[in-house]
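For this depiction, one protein chain was excluded, whereas all remaining protein chains were kept in their positions.
Chain nomenclature is as follows: A, B, C and D, assigned in order of appearance, with residue numbering initiated at 1 for each chain independently.
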Amino acid sequence: MDIATLIGTVMAFGLIVWAINIGGSLNQFVDMPSVAIVVGGTMAAILSHTPLAKVIGMIGVIKKTLFFTAPEPDAVIAKMVGYAERARREGILALEEDSETEQDLFLRKGLRLAVDGTDVQLLEKIMETDMGKIQARHREGKKILEAGGTFAPAFGMIGTLVGLINMLATLDDPTSIGAGMATALITTFYGAVLANAFFLPLAGKLESRSEQEMLVNEMIIDGIMAIQSGDSPRVVEEKLRSFLSPAMRRRLDAAKDQVAA
Amino acid sequence: MDIATLIGTVMAFGLIVWAINIGGSLNQFVDMPSVAIVVGGTMAAILSHTPLAKVIGMIGVIKKTLFFTAPEPDAVIAKMVGYAERARREGILALEEDSETEQDLFLRKGLRLAVDGTDVQLLEKIMETDMGKIQARHREGKKILEAGGTFAPAFGMIGTLVGLINMLATLDDPTSIGAGMATALITTFYGAVLANAFFLPLAGKLESRSEQEMLVNEMIIDGIMAIQSGDSPRVVEEKLRSFLSPAMRRRLDAAKDQVAA
Amino acid sequence: MDIATLIGTVMAFGLIVWAINIGGSLNQFVDMPSVAIVVGGTMAAILSHTPLAKVIGMIGVIKKTLFFTAPEPDAVIAKMVGYAERARREGILALEEDSETEQDLFLRKGLRLAVDGTDVQLLEKIMETDMGKIQARHREGKKILEAGGTFAPAFGMIGTLVGLINMLATLDDPTSIGAGMATALITTFYGAVLANAFFLPLAGKLESRSEQEMLVNEMIIDGIMAIQSGDSPRVVEEKLRSFLSPAMRRRLDAAKDQVAA
Amino acid sequence: MDIATLIGTVMAFGLIVWAINIGGSLNQFVDMPSVAIVVGGTMAAILSHTPLAKVIGMIGVIKKTLFFTAPEPDAVIAKMVGYAERARREGILALEEDSETEQDLFLRKGLRLAVDGTDVQLLEKIMETDMGKIQARHREGKKILEAGGTFAPAFGMIGTLVGLINMLATLDDPTSIGAGMATALITTFYGAVLANAFFLPLAGKLESRSEQEMLVNEMIIDGIMAIQSGDSPRVVEEKLRSFLSPAMRRRLDAAKDQVAA
Partner (left out) sequence: MDIATLIGTVMAFGLIVWAINIGGSLNQFVDMPSVAIVVGGTMAAILSHTPLAKVIGMIGVIKKTLFFTAPEPDAVIAKMVGYAERARREGILALEEDSETEQDLFLRKGLRLAVDGTDVQLLEKIMETDMGKIQARHREGKKILEAGGTFAPAFGMIGTLVGLINMLATLDDPTSIGAGMATALITTFYGAVLANAFFLPLAGKLESRSEQEMLVNEMIIDGIMAIQSGDSPRVVEEKLRSFLSPAMRRRLDAAKDQVAA
């Protein structure tokens, strides 16, 4: 699904480059010292703002935001119903193999706990603690991206102030004021682009992504608990369906009809 | 009721066009590259910000905000009292047909659960989970509109910076500075209009609309629970009246007097 | 008490008019198209932002904020103690007449419930639900005023952008730039005045007013519960006194001493 | 302790006056009409924003913030231990005299309740309600100061807009633009100084002060409850020590060693 992040980012930068080329040349907008002060300053502020280990972890966070696809809730239902059927037919111990091969790490942990015969209440508590920790890590990633969205425009403004003060202090030739001002404004431009085409949209995406993953994880917790309580596959499906939006329910029904047909 | 959104949006855009025509001509304010950078940039940022599936869902959200009318709380009371009367007279199974024809999907679900003889506590829990999910989807729609209200002015400013830098860097003829500045400012203008005459008001409307729907849904939950507990129609009405504002209560009484007269 | 809102509003507008007259003439500041774009645009945005029925209700809200006086907490205590005395002397049914003539609608409802012999727990729950709904309506009114405080400056800026772009695009005579700029800035001025001398202060006043009314309503709930539990007038007074600030307690004691003297 | 507020305020204003004198003369910065519009407008907006009775109460709030010193937590411990000792030795009724002479009104109330033999649970509930009301009054004071911090810059900007529009509309002599602009900017300057050297710092101080007082009040509640439960002075001290920061604990121990030496 997450080609959208890529498309959005490429489209935003593409539009800006195109807009520049209409009225001028891209050369005027490439200024390495300006890049250094905005990108470098933002990175420096993030380093002061967030412990080093987390900044390094941010790379993983951004990658995940760009390339990761959360499982669709309807796919999760299908999977949980499958596990419920096997547990019904062959007993819960039949899930032992799945508890080692299941791709989704959170679901795998749930299966292992169920196979181990963990008490239902305890299982719920362990899985919810785990989910809470995952959510906390997502929140930290979002905080770092939001810090980038705050510091990039700030260093853009600092760069512009440096440029303006330098220019004004040595203003001999009033005709040169235009060019000096243009250069000074480039850092403001960089800061605005970095914040609005990169940091802030990614922070929003990470949040949506996290909510999506948490919805799926909630479904997994409820599903595992139902399986371990010995609910029939039909009950498991009914319980998990209440998590779906009406559109998803229709899609799930359509898929079933297709199978039945 | 929601002609107001339409009136408000048309009126805001109409006033702006009128204001433009007083002091100049609309032509000066139509600049396709500026449209591209502001509208395109905002869309690109929203795409990076929100998973694709939700962006597509936004179209439905906006339509709903513009054209949908939530049932009036007093109409809901009348309907619930009607169901309560039939359940009293003919038994709860008499609502089976209604549970298939009722227009309001949330109420239909409640009727089906009641007809199925679901336990009152369980019925309340299921309906509240459902209501929570509906509310969460509304919140997501609002977040997307608010993101539009943040990114539109940001890309307006980015467009103006591009225009300013291009103009200042090639400033040979000081007399042309006015025209260049005018063009540069158009993107800021677009961003401000998009945010304040479109995205932010619609985000607010969606929130009001959601609160209204949730009030009605709460009434439905309480009403269905009362019906299933076998409350008399008069008690059902009394319970639901506490949800009404004084003005609505007067309106409801007036309507009843009219019927009685 | 609420002459303060009137004084504050008149004083703010008066000071601004006076400041204008010092350095120029009021004529320069009256521009009907500017009024249309700022006031009209703000109204249009509020219409898009809030369902029509609520916008109409806002008129009542503003009136209430300007002219309504919440009962003083010490006056409420005196009244509740009076009811407690009568209930003690003549039995709770003696309050039946009061439950029809009492001015305060919230207190009247409480008296009616007490006279009807409603169970104390149920009485508390009903009155708190009612109070919650009143509070929710106040919050909605505040949201509308805050929306006005957001959209008025925004449309002020939009008007100024329109004026600037028009002026700059047709800039033949550099000496006319001053007058054009002056006209363009008038909408920004209108927006700032509307927001800071009207919408935002009234939003704040509505919030204070609401808190005050809720404090009184909490006192009424506690008082009615005490009366219905058969507490003596002295105990009722003692219970309600803990709601008062030290200054109010001193005032209440002074009033009693005066009566005693 | 609160000489800091005085020092901070005097220092901030002193620095600004000094900065003015370096590059110009103070006369240029004293403009009575500008004072009238910023100070008067801010006061008018606060009057519209907050009920009159509370605005008058603000004077007390500001005085308290400037001159009041909250008791130090370690001094409170010493006092509570003293009361615990007397109650242990002579019985709780021995505190009757203290319950009339104790300076701290909150502690005095606690002592009175303890002497009256109020049940521990009830005592806790009464004192916590009381503390909640005190806290609510502090929050109101903070809201008024924050409103000042919002409206002062807004009226500063309104004054500057008035000045700018007046100047630009009558711009005959371009050389006079500097002086006109200087005068127009003075209100912005006043607004920024009022907000950042007066309203906002005092709002912050009031919050700190309130937290400090609430910490002390929590200690008093726990201490009175311990005394009334008949805890030994050593246990009372141990219970209250957990409220102290490590630095305060060291200071408390040092003080005791000094006494012992």
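In this text, a contact is a pair of C-beta atoms (placed from the backbone, for glycine too) under 8 Å apart; a residue touches a chain by one contact, two chains touch by 3 or more.
The structure displayed is predicted, hence computed values, not measured ones.
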Neighbouring displayed chains - absent chain, whole complex: A, D
Which of A:L6, A:I165 or A:A255 contacts the chain that the document leaves out: A:I165
Which of A:I22, A:A45 or A:A94 contacts the chain that the document leaves out: A:A45
Residues belonging to subunit D that touch the chain removed from view: 1-5, 7-9, 11-12, 15-16, 18-20, 22-24, 28-29, 178-179, 181-182, 185-186, 188-189, 192-193, 195-197, 200-202, 204-205, 208-209, 212, 242-243, 245-247
Touching residues on subunit A - with respect to the absent chain: 33, 36-37, 40-41, 43-55, 57, 105, 126, 129-130, 133, 137, 140, 143, 147, 150-151, 154-155, 157-159, 161-171, 183
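As a convention for this text, only the chains that are shown with their structure count from here on.
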Interface residue overlap between copies subunit A and subunit B, same or different (over half shared): different
Cα superposition angle of subunit B on its copy subunit D, in degrees to the nearest 5: 145
Cα-centroid distance, subunit A relative to subunit D, in whole angstrom: 42
Interchain contacts (touch definition) - all pairs: A-B, B-C, C-D
